[in-house]
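To start, the structure under review is shown below, and the notes come after it.
The other protein chains are all here in position, but one chain of the complex has been omitted.
As written, the chain order gives the labels A, B and C, with residue 1 at the start of each chain.
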Amino acid sequence: MAFFLGIDVGSGWTKAAICEDNELKSYAIVPSGGDYKKAAKEATNLALKKLNLSVKDIKCTVATGYGATMADFANDVISDISCHAKGISVLFSNVRTVIDIGAQFTRAITIDNDGRIINFIMNEKCAGGSGKFLQVTARILHVNIEELGRLSLESKKPVEFTTACAVFAESEAISRISEGARPEDIVAGIHKAMASKIMTLVTRVGMNPDYAVTGGGGKDIGLVKAIDNELRSKAYIPYEPQITAALGAAIFASSK
Amino acid sequence: MKRYFAGVDIGSTMTKVVIFSDRIEATIIGPTGPEHRKLANKVMEEALNLAQIRFENLSYIIATGYGRINVPFADRQITEITCHAKGLHSLLPTVKTIVDIGGQDSKGIKIKDGKVVSFVMNDKCAAGTGRFIEIMADSIGVPLEDMGIISLTAEKAAPISSTCTVFAEHEIINKLASGETIPNLIAGIHESVATRVSAMVKKLTIEQDVAVTGGGAKNIGLVKALEKKLGCSIIVPPEPLITGALGASVLAKEIFEKYEREGQMPVRSSCGLQEAKIFS
Amino acid sequence: MAEEKKGRALATKAAASIPKFVRGNLAATIKAKEEGKKVAYAYIADGQDEIMRAMDIVPAWGESFAGVCAAKRDAEKYLQKAESDNFSRSLCTYATCTIGFDMIRSELGVDIVPDAPWGGMGRPDMILGSAQLLCDPRFKWPQATQHYLRDVPIFVGAMYYPPFDPKLNHHEQEKFYVKYCTEELRECVKFCEKHTGKKMDWDRLAEIVELSDKTWDLFIDTYELRKAIPTPMDTGDAMNTMVPLTFNLGTQEAYDFYKQLYDELQEKVKNKEGVVEPEKYRLIWAAGLPSWFALGDFQYFNSKGATFPVEVTYRGCEKIERLELPKTSDPLEHIAWRWVRYWTHWYDKARKRPGSLPKVERIIEYIEEYKCDGVVFHSAFSCRSWHAGIIHQAETLKKVYKEIPILILEGDIVDISSYNEADTHNRIDAFIEAVDAYKSRMG
Partner (left out) sequence: MAGIQNLKGLAKAEKYYTDYGTRAKELRAQGNRVIGYISALSPVEILTASGVVPFRLKGNVEEAITKGDAYMETIVCPFVRNVFDSAIKGKFHFIDGMVLPHQCDSLDRTSDIWRDYLNLSYFHFLNVPHVTDEPSIEFMKEILRLFISTIEDFTGNKITVDSLKKAISLHNENRRLMRSLYDLRKSNPPLITGSEMMKVLVAAMGLPVYESIELIKEIIEDVKGRKPLTDGQRKRIMLIGDQIDSVIITDTIEKAGAYLVMDDISIGSKMYWQDVDEDKEPILALAERYLRKLKIPTTFVDTGGTYEENLNARFGHMRKYIEEFNVEGAILFIYKYCDPYGFEVPAIKSYIEAVAVDVLYLEDEYSISSLARMKTRIEAFLEMIA
């Protein structure tokens, strides 16, 4: 019996996943904060605790994500794009396009039937349209980020946003509220704006009717629906989209 | 009988009111905030209380700033560019170049005899604005007011490679975790804003004296960084935040007196001291 | 091209001698005054190299100088200077960098600008711009420069080639295109004669043109040695070894350089000496000028076991016989044919594969011949000429050829402000993983 650990040190959240025989046994998600090292340890310990295991029971660890190199206890580092691809392929073997919506970066990845990257594209110099939008929106509407999706589905008339800047979107949303715009319409507007940006990435990388949405953004059903509308199809959503890369990393660890 | 004039500056972050006669009678600075956007009337009431006059005593009111449309009781709207120039000139007549660092916009203004001769403004990206500093202050947990002082103790500005505010925020958090000192980080933050602002302001041939206005001027570290980038010393007016509102109130007086000289009655807003109902 | 801050380790000895070439070209523009020679601001691939050489006009290459400034990470002062007079940051940064440089020159009222990287460029006596199917800055940049150097005369000649249209037969158009190019080159000669006070020595021109042809052939022969596995030289070096072809065409030094490089590569091939050991992945640099301030990124590729045996960029020549040039005794007409055919010789191939493009055919040919497993493009934001249309090339490649891994890096040639090393390396990592997957998929 052997356990394998995947640890995804994201710019917003750090995720740990533990696998046994390619099967997910436990996971944990903690905010990355400033100290990636600490977050990586914390997430690992949390995930271990759920199984009553200790570090010694882990046979191999692969780290991934923005701060992967900070998880210095890992045996190897693999890019999060590969890990997303791998993670999705064990969950949905037919998926060929992965849309990952993280805190700063959004990317579209096409994968082959072994879960390896064929191609990928991500936003570059500007965080306009990234997951940051969701955090900002949740904050100014005084709702939990988990509620955004449900709220958005109630919207009848999404607000059109004129700014693409993640920072000024906040002030714009605030102005809209004080003009009397309904919170659900604001959220739906943000979702629509994000989905159209994402659509561009997906078209460029190659659209496939079997696609999945991963990363923290995948938890937002409103956003997923907006993407579905743009792509005129229905996304596969993992049970816990945010840990997809961590899961992929754990699978990689199993094959080391 | 003494005449009173008012200037109301609704900025993206702060709302400022100045009541002016032949001198400043009252100044108020309050947050703009989501609900406050429509509540210019409340800030005005405060200012009136402070000056111990009534709304009816005001002969002319000018609104400025990015929310200038949201002041129903103002008699006229004038852009913050003209108002900053006027306000600063009334305080410091030797100044020829103004750098204004506000919450959402940064601007460079060239003036001659209190009139604008040219100006530049940043584009729609939060990098290079006061907002950038606010966000960074928030994420390293230092009060905005202390950013300036703290940065002066830096040994060396920590370079920040991302221009994007969102990316830079993460970069700073990481640098903090990997042991960079707070003063060095803050100095780096100021340098990043100063670099962007100076590149923009240099489009105007800079002539001395140079002054800085807006909330950014309250930040001594930022002012120092700007001085380095522009290669000249910079004057900071005593209360830089109110420059725009002051200019508006001075303009209110000038415009009113011009009407009077020409024997005309200025057209005044029909709204009383009420909340804004239309927005821009 | 130039030495840079970090001092990139070059694989070949020949490439290491390039900084000498670049410095020499810059120094020549300063020495020219003493020698009584005229200096011309010139732009690469304008077809005017041989005319300049035949008339002893010393070319001052703005693109080269801007590249040096970028590589030494010393361009910002010039970019900012240009920006201060309202030149947008979105314009070609080769241009804005040298315009900033000339603004300083004119402000100080000097011929030689102090504190310029490698001594800078001498003051030009004329500007030889070009209006072609290649780029707008080549004729707007001279105009903008004249705004600061008001007495410097400009010539702008047109070097057009027929655009690719799958429905039209370019062979019919070639004739009037060549006629136009030839006449424009003749206008150029007239202009140079007027401003140098000398007459063109047509025999000398013919000799120089012949030397260029020989150099083109030798260049291709040399570069084809890179087909060897492992490849003896990669794009990191080629961004240097392009200098003689690009900036010294029509000179004996250029020819001799490639002879030396040829011998060196042949030796390496014999000894199976590669750029990296083991060579795991072979990539093609399929379009885009490099970020001169980040040439170290090629080494980062190398550190992952990846090499670039071939690149499209700066391969500004072709085997002469392949172009099937019509015979002519007029050297100008020869230059014109060589130029037009340099572009059109891919057209028939592209027409045969529906939906394809000449640029894509070229990439496909290189992928096949140089056995590449992945494609890298660089999209520099300030130059539309080479960098707009890259997405389309990538899409077309996938559509008409095969699903080969493609990486499009985004950056700039000179402007370092948007570059982030960690991000770029991150992207390269993921791409190498994709190439690895591709290789194992292909077996």
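What we mean here is this: a contact is a pair of C-beta atoms (placed from the backbone, for glycine too) under 8 Å apart; a residue touches a chain by one contact, two chains touch by 3 or more.
Since the structure is predicted, the reported quantities are computational estimates derived from the model, not experimental observations.
Taking every chain of the complex into account, the omitted one touches A, B, C. Of the listed residues C:Ser17, C:Ser106 or C:Gln146, the one in contact with the hidden chain in the full complex is C:Gln146. From the options C:Ile44, C:Ala131, C:Ile208 or C:Leu407, the residue with contact to the unseen chain in the full assembly is C:Ala131.
For the chain missing from the display, the contacting residue among C:Tyr43, C:Tyr160, C:Phe301 or C:Tyr347 is C:Tyr160, taking the whole complex into account. Within the complete assembly, residues 162-164, 196, 199-204 of chain A touch the chain that is not shown.
The missing chain lies against chain C, touching residues 85-88, 90-92, 95, 129, 131-133, 135-137, 139-141, 143-144, 146-147, 150-151, 153-158, 160, 162-165, 168, 173, 176-177, 179-180, 183-184, 187, 355, 357, 379, 381-385, 387-392, 395-396. Contact between chain B and the unshown chain involves residues 66, 78-82, 105, 115-119, 121, 123-124, 280.
Definition applied: only the chains that are shown with their structure count from here on.
By number of C-beta pairs in contact, A-B leads when B-C and A-B are compared. Chain centres here are Cα means. That of chain A falls 39 Å from that of chain B.
Here the CA centre of chain B is 48 Å from the CA centre of chain C. For chain C, residues touching at least two other chains, in rising order: 418, 420. Looking at chain A, residues 125 sit in touch with two or more other chains. For chain B in complex with chain A, the touching residues are 12, 34-35, 37-38, 104, 124-126, 131-132, 135, 163-167, 170, 173-174, 176-177, 279.
Against chain B, the residues of chain C that register as touching in their complex are 80, 83-86, 417-418, 420-421. Interface of chain A with chain C (complex): residues 78-82, 112, 114, 116-122, 124-125, 204, 206.
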